[in-house]
Every structure is written in structure tokens, then in C-alpha cells.
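With one protein chain withheld, the remaining protein chains of the complex are depicted in position.
Up next is subunit A:
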Amino acid sequence: MKFCTVKQYFDDENNNNVTNGIATTVIPLPNKHLKIKANNKEMEQYEQELLRNVMPQELTKLILAANYLNFKEALDFFCRTVANAIQNKSVDYVRKFFGLESDFEPGEEEKLCKEFAWSFEGVDED
């Protein structure tokens, strides 16, 4: 039973965790899963299409929705998408992606850069 919280969800009217747009994306996923049960390639294609135009904000909402609905496969997939998006990009790109600001002290940041200098080679300039 993939949707353990669905029943609760429908009973719970004041729920803002999952907005309408997100629900329409996430909920059809289990049906599609069942139809293409063993065929991984098709599932991948379907998922690629689904997430081609999704911005990070949407992705975060999708993750939260999948988590709330206790839908493990979708959660894994969305997390993997985020991971692929930030893989081997520069520090600034990752900051921009998540909308973060560096909250290190200046000395601290330099120290960390030095500490991890051994790992830096061949980073995408994207």
C-alpha cells in the first residue's frame, strides 16, 4: 500500500502541505508504476519528461509532498534528481541553486577551502 497517508489526506481538509499542482503530479505516479512494473527504461523516460521543466522550487515541493504521502519511490527519485543537478558544480552554483548564503565567518571559509583543496579538480563551470 503505497499511499499510507492518502486516506488521512482526504479527511484532512486544512492541509497545506500538498498543493493542487503537486498532487496532480505525484498521485498518478503509483498507477504508472504498476503499469510499467518491470520495465525500467520506460519508467525512466516518463520520469525524465515529468521533470524536464521543473524548477528547484517545484522540486522541493515535490519532495515534501512525496515525503508527506510516504511515497518512497517518488521521494528517492526526486532526491536523486536534485543530487544529479548539483553534482560536480562549483560552490557558487550550488549556493545559487538552493538560494543559500554563506554563513561562514571569512576565516572559517578560507580554512575550509584549504581543507578540501585536495578534492578540487575538474569542476564544471556551469
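Definition applied: a contact is a pair of C-beta atoms (placed from the backbone, for glycine too) under 8 Å apart; a residue touches a chain by one contact, two chains touch by 3 or more; residues count from 1.
Heads up, the rule we're going with is that contacts and distances are computed from a predicted model.
Matching "Outer dynein arm-docking complex subunit 2 isoform X1", "Cyclin-like domain-containing protein", "histidine kinase" or "MYND-type domain-containing protein" against the UniProt entry of the left-out chain gives the name "MYND-type domain-containing protein".
Where subunit A meets the omitted chain, the residues involved are 14, 16-17, 56-57, 60-61, 63-64, 67-68, 75-76, 79-80, 82-84, 86-91, 94-95, 98-104, 109, 112-123.
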